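With one protein chain withheld, the remaining protein chains of the complex are depicted in position.
Chain naming follows the written order as A and B, and within any one chain the residues start at number 1.
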Amino acid sequence: MIAYLARRTLATIPTLIGVSIVTFALIKLVPGDPAQAILGPAQTNPQALAAVRHSLGLDQPVTTQYWIWLTHLVSGDLGVSSQFRVPVATILFGKVGNTLILTVGSLVFAITLGLALGITTAVRRGSRYDRGAMFLSLVAASAPVFWIGILLSYLFSIQLGLLPAMGMASATEPSTPLTLLQHLILPAFTNSVISLAVIARIVRSTMLETLAQPYILAARSRGFSTRRVVLGHAFRNVLPDAINITGLQVGYLFGGALFTEVVFNWPGIGSLIYNSIQARDYVMLQGAVLVVSLVFILVNFGSDSARVALDPKAAG
Amino acid sequence: MSVMNTDPIPASKPAETPLLEVSGLTVRFGSPDGEVHAVEDVSFTLGRGESIGIVGESGSGKTVTCTSLTWLLPSPPARYVNGRIRYDTRELRRDDEGTLRAVRGSRIAMVFQNARAALDPSYRIGQQLHEILAAHGQPRSAATRRIVVETLRSCNIADPDALLERYPHELSGGVAQRVTIAMALIVKPDVIIADEPTTALDLLSQLEVLRLLERIRVDIGCSIVLVSHDLAVVRRIADRVLIMYAGRIVERGSTEALFSDPRHPYTRALLASSQQRLQGGQLYELAGQPPDLAHLPAGCSFSPRCPNAFDRCHVEDPRPIGFGVDREARCFLLESDGD
Partner (left out) sequence: MSALAGHVGRVAQPPATAIRQALNAFSRDRAAVAAVVLLAIVLFIAIAAPIIAPYDPDAGDGTMLLSPPLTGGHLLGTDGQGRDLLTRLLFGTRLAVVEATVPVVMAAVAGTTLGLLAGFYEGLLGGLVMRVLDVFFAIPLVLLGIAIAAALGSGPPTVILSMAVVITPYIARVVFTATSQLKHSLFVKAARSSGSGELEILREEILPHVIPSVIVYGTTNMGAMIVFAAGFGFLGLGAQPPTSDWGAMIAFGMTTLASAPWVSTFPGLVIIAVALAFNYLGDGLRIALDPRLRTRA
């Protein structure tokens, strides 16, 4: 286990460096002259432009620029947002927290519904319920996340008035865990749909394999009820695979929250990225991409380690 | 192995009703090649304390038959076309989940061929034994622990307390099989169905398991259905034998009678090959291939391989013909003999 952790950590370092390079390069991709952008198109005095370029460090070779940027990064300075005029770092971490809340909510939906669906369709293999559920999950997995969000928002919020459609908290009532939960349900479910479908599919297939095992027939021959056989014996042997696939989904859920946040106006890092694009706040965008990647890598590292801890064979 | 009863027979003793009655059991499976006729019109009875052997090669339908005695096969893919089963005067209906669950494991128990595969790899032996008791109304307690330990001990397990903590993969084949036998008899069943219980074991363990089964029958008076392809194994234990081929019972009778005077050519072939194996002689070769259960030949299903087959055999499927004392065979040869 220790060996696995050490290996993984070592392997992550070059990846992190690579990510920082890519993120840095992204800003360099933006066409146009940043100095011109700051001073405005009217300013044509070459010295004024050169002065601004110098203050931005743009007259240095690219590698030096990267190094300067990296050192700032490591000390927590991610630059100043051009739309909010405050350091990027101060805004980012609160937003990450909100996205994590959304991710956890999505995970809960994905796991519980995915397991339930996977187990019940396996036990009722070939039935209309099974075929219907599998088809529906295929459709859901083929649909754009934002469209699902819009549809659900229309059905449950606008038509039925059951759940709020926007934001994380109510504008009128004080914020309580209950109101948070209310606001969390639709976006969390929307974000979970694809993972739900994947988990259901894998659980179903593992379940089918397990149900064909001799010890399941033997258990039934001992007069065990279906519930005891399925939950006590079949499920127990399906669990490792289920945990495996869930671990793989966690990172995806975090990184894929962007569309959900936009549709439901959830104040997380996805919304932030969207707004930064609209406002051409590239510094914020860069910081956000970096932080999301970092969290993505950490989350995957964590879930992979948990998987290996539970099932040492997975370390391969 | 039947005991000669020399007591004077009371004037009007009613025939004892059989413990288990199977009539007309027919099971088929769908497959890409067509429908497989696994079991066709199988009927037999089992008396209290009696032991019968069902003998046949793989594909003969013996496993499907014994697994169907409590309607255990998942259906689909199995298709129960026909069949009635009566246990202890009650009809066992396929849709009566409640009765089936009550009967399985506590009145009619099964022992499978691959013992380790019949045990859940994630649970300890002790847990699995306690589970059976719990499922049949005896939740875990000091009393149940005693029952579990005693049952294991009665199955010749040397150190039951230590075994309770083991996982299935830690056991040898012989020990695992004795554990599954313990699991079968822990709620004191009336019937134990053993499907090839000795096939996966070494010779020594085979003998142990057989002796154990025989002793169980004597000690608690349960009936035994022993399924095997090995005639020698069946001869040791069974009072009566049913020979199966291509899903049908082709001959039946008491063990002694069948072994001394086999009538069906298939039975004769089985006996010949088993005897020659024992005596180290030349292998008796039965010509032809095992039948394709999805495309059975017209007439008697054994006819393509039968050394005694004549024209009628290839056209007509023989009905069971009774002869002697409680003997029966599906063979036209019996008609020509004029018994």
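Methods note: a residue touches a chain if its C-beta (ideal position, glycine included) is under 8 Å from a C-beta of that chain, and two chains touch if they have at least 3 such contacts.
No experiment lies behind these values; they were computed from the predicted model shown.
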{"item": "Option from A:Leu5, A:Ile27, A:Leu70 or A:Leu248 whose C-beta touches the chain left out", "value": "A:Ile27"}
{"item": "Chain not shown: contacting residue from A:Leu78, A:Ile273 or A:Val308", "value": "A:Ile273"}
{"item": "Contact with the hidden chain (one of A:Leu78, A:Ile216 or A:Val292)", "value": "A:Val292"}
{"item": "Positions on chain A where the hidden chain makes contact", "value": "14-16, 18-19, 21-23, 26-27, 29-31, 138-139, 142-144, 146-147, 150-151, 153-154, 158, 251-252, 254-256, 258-259, 262-263, 273-274, 277-278, 282, 285, 289, 292-293, 296-297"}
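Here is the rule we use: only the chains that are shown with their structure count from here on.
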{"item": "Gap in Å, rounded to a whole number, between the CA centres of chain B and chain A", "value": "57"}
{"item": "Sites on chain B touched by chain A in the complex", "value": "67, 70, 72, 74, 76, 100-106, 109-110, 112, 114, 117-123, 131-132, 135-136, 180, 183"}
{"item": "Chain B-touching residues of chain A, taken from the complex the two chains share", "value": "126, 213-215, 217-225, 228, 232-233, 236-237"}
